Each structure stands twice: as structure tokens, then as C-alpha cells.
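Omission of a single protein chain aside, the complex is shown with its protein chains in their original locations.
Right, chain A next:
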């Protein structure tokens, strides 16, 4: 059997000189989160990495642990009931999981920023967006006047027309796309080295989605920040990702360069996910659906968590969790990979 393969990248210790404020990627190894002490693992030994200026997309269906992964990285797991029991997250030479709470808090909003899914509810309704962005800038150490100027500048950079007037707008006075732009401005105001965006475009219209993605890509190019983009939308992955980590039921089942993974998925789940994505153009046949549901956290199968829904499953799949194997430059947790060797391939 193949040896487990590590993530291969070690960005933690590096500090690329060209980039402004100690840029750095993030390398996560073996992140495990359980529901209660000794409870079921809702995130099971997840490993992935993202380099500076790169975009890692974490994909998977609802409830697969994507958002929990983001919260765990931010040190914001709802605990109790969630407990992080293992793992390392190397960022600028430090393990985020070992930082004292006060230091972690100082990193949040500064070197590590987060963009939320719901621009409708993630902005404080009682303050103008100018106030909120300027406050974030003040936390980053700017004087009030400079913070206001910085907030105005950020509003302009995220493409909000007439930023000086928009400073005084309350969140409810802006459209969804504008609010998400304001959120992005707030997240990026302190020039973070790592941005975690949890489904930043899910709540937006398709046309606005594309604009917001364009904007995020442009801003990332300027700043050289590492971006972890959590999404369930493979279209977003194709658009944005340099690397992709596919999660299923709390496990990273396939991770590697986006182009390879999307062109030639090697995990049956990735394959199913792609087959169930509607393409553009005239409607073809029915979309393929993956039969069954994600198992509940309390009822995880002992072996491969995807085995009950997997068209390629065999007896050994249910016996023990599959080890990671390296195939064609990506990491796959499937004992039946590479899938090309299988007869009667479904897709």
C-alpha cells in the first residue's frame, strides 16, 4: 500500500521579502475537531496548504466541515461543543493553534482577515460602513483621521462609487454586492497576509458574484496575500483556485493543484461533485446526483466516509479509513485510485 503523503508545502517559516508585511502562506496539518470531548470527529486530520499570492479553494457540500475549518483556523470554534484536539497551522513560523488567545486575537483582523458569507448580516446595522471600516483601521494602529482616509481609500479600491459619500451609508442602504464590497474593504483594510473567505459570493447574484471574484483576485494580486476561499461552487473553484482541497464529511479527500484536480479528479467524491455541476450552454441530460446523504457526525462509517455513497466501493473501503496516496501530483484518500484503472467508470 502507498505511503501517506504529507502536504508537501511548508510555507510557515518563509518570509518573502518582496511582499509588504511579512507575507506568508498557511500550512495546516492534521487538524482534528471533535464534537465534545472524545466525541465524533467533525474534522478529521485535515491537511492543506496555501502559499502567498495563491488561492486555495476548499470545496464540499453543506455540512462537510468547510466553515468549521475556517473557524478553527481563526480560533473561533464554538467551544463548547467543538474541541480542537490535534493539528498544526503554521503561519509565519508560528503555530496558530499554540498561540495564547490574546496573541491570536491580535492576529485576527490584522494579519489574518475573514470575509463572511452573508453581507446582509455581517455588518453592524447600527454604524455606517465608513465607521466600521475606519474602526478596523484604528485597531490596526492608525490615528482616527488617517483611519478615515484609509477607509475612504479602501471603499474606492473595492469599486464603490463615490466613496466619500458612501462612508456615511448604513449597511441597509447598500445593495448586497455593495455590502460585500464593504466587507471586503473592512477585511483588507489592514493589509492581511492571509484572507479566509467563507462563501463570499454565495449570497450574491451571479453577475455580482463574478464582479466580487474579480475584485478579490485583483486585490490579491496587489497585496500578495494568501487566500483560502471556501465554496461549494466548482465554478468558483475553476475561476479562482490555484490549489483545491475537496472535503467530504470532515475529511480532505483530495487536494492538489486546481487544474489537475478539476481536469482529472481521482477521488470518487470529486468526480461525483463535478458530474453534478450544471454546465453552461443548452441543457443536456439530467444532472448526475450523488445518491444518499452525508452521514451524521454521530454515525460516521468506520472506514472511508464516502464508501456508503461510492459507486466504486468494495469491501475493504468500509474496513479502515483510506490512507492518502499521491497520484499525478495530488493527494487522494481512496484505496481505489487511480480511478482510470477501474472498469465501468461511472462518469
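We adopt the following convention: contacts are C-beta pairs under 8 Å (C-beta built on N, C-alpha and C of every residue); 3 or more make two chains touch, one makes a residue touch a chain; residues count from 1.
Keep this in mind: contacts and distances are computed from a predicted model.
The complex includes a chain that is not drawn, and of the options "Sulfite reductase", "Phosphoribosylformylglycinamidine synthase subunit PurL", "Peptide/nickel transport system permease protein" or "PepSY-associated TM region" the UniProt name matching it is "Peptide/nickel transport system permease protein".
Checked against the full complex, the one of A:25, A:60, A:87 or A:109 touching the unshown chain is A:109. When the whole complex is considered, the residue among A:123, A:193, A:225 or A:339 that touches the unshown chain is A:123. Panel shows chain A; residues 74, 76, 105-110, 113-114, 116, 118, 121-128, 131, 135-136, 139, 159-162, 164-165, 168-170, 172-175, 177-178, 181, 183, 186-187, 207-208, 211, 214-215, 218 of it touch the chain omitted from the view.
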